[in-house]
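I have placed the structure first, in the form of structure tokens, so that the comments after it can refer back to it.
Of the protein chains in this complex, all but one are displayed in their positions.
For chain A:
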Amino acid sequence: MAEKLTPFHITILVYMTQSGIIIFTLPRQLAEYFGTNGWLFMVPCFVISSLNIYLISLVYHMGKGRSIFLILEQSISKVVLYPLYIGLSSVWLIFGCMIGKKYVLLFQMISFPTTNPMIFKLAIDLLALLLLTKGIYTISKATTVFFWVTIWMYLLLLGFIPNFQWVRLTPFIFKEGHDMVRGGLDIYTAFLGYELSLLYLPYMDHKKKSMRGVYAGNTILSVAYISFAFICFGFFSLGQLKKLLYPLLDLLAFIQLPFVERLENLLYGFFLFLILVTVVMYWWAAAESVQRILPRANISILCSILVGISFVVSYIPTTLDQVNTWIMYLSYAATGIAFGLPLLLVVLLLVQRKRRNSYA
């Protein structure tokens, strides 16, 4: 019997794919766009992402766990589908690549200011490639290990409670913000990653309640993000939070243990695991789509080519600002895919069901 992803592994995979680079800037973005008590905005984000997962679960149940490619190919001609596949894989490939590049640029800023960032990028890409060629089951197992290596860091939040003051939260909701629509879109991208569960469908164990794993992953992420943002709003003052470009780095640098301080360089390394999984999963999704066009291609060669392309593309933006702009547009596209693709699939499945009924 072929190996299947268990709900537990799906939970962790979804959570780890979702938690990414945005955590470095999230509290500041919430303060900047939404102002006072901006952390509350994470609650509607959680609800919307859960609704989106509900759409995905409809695809899973109506399609009886079939791969989304099979569903698409049953109703739409390949002439139309291939450009769509190329579009999907381009967005996912470059999105993953830019997330990696941003991590590298941040790492460079705090630790190696004059080293060529592309050397670090190459090291991360090689690591990602090694994982990518092993397939989804190995990725999910490695991810489980990475999960335990990183999840304890949320306990560090407890250390900030002595400096937390309710009075700094203020009773005002969403005052002193600006551009809330754009900000909302930007912040929502923090939740992206669950949409890739569309591609897990054929790998899920149909005897178990696998979709619950996706919900659970999204819930763990939401709880983690909400508690992190909440602590930040009571620890920093609003004006201060707006000025800190990377509040997470400041928090990490603030930690002092009796025997050691300035731990952030060490702790920053742990975030590599979170970023690595996000990058690998987006690349895996890209590879899955391309494989549909070239079913006979050797998977290792295909992955190497894709990673090679993304490495070359990552040369184009050189500053953090440029990378941020790329990530912004790509994340809009990825958000569009997250909602559009399952909607399209549900419509197709309805048409297919109707057709089947009329034949019967």
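We adopt the following convention: contacts are C-beta pairs under 8 Å (C-beta built on N, C-alpha and C of every residue); 3 or more make two chains touch, one makes a residue touch a chain; residues count from 1.
Simple rule for what comes next: contacts and distances are computed from a predicted model.
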The complex's invisible chain, by UniProt name, from "Aspartate carbamoyltransferase", "Ni/Fe-hydrogenase, b-type cytochrome subunit", "Ger(X)C family spore germination protein" or "Lipoprotein" | "Ger(X)C family spore germination protein"
Which of A:86, A:253, A:267 or A:346 touches the missing chain? It is A:253
Absent-chain contact - pick from A:6, A:50, A:138 or A:170 = A:170
Please pick, from A:119, A:223, A:299 or A:347, the residue that touches the omitted chain in the full complex.
-> A:119
Residue list for chain A contacting the dropped chain reads 36, 109-116, 119-120, 122-123, 126, 163, 167-168, 170-172, 175, 236-240, 242-244, 249-250, 253-254, 256, 261-262, 264
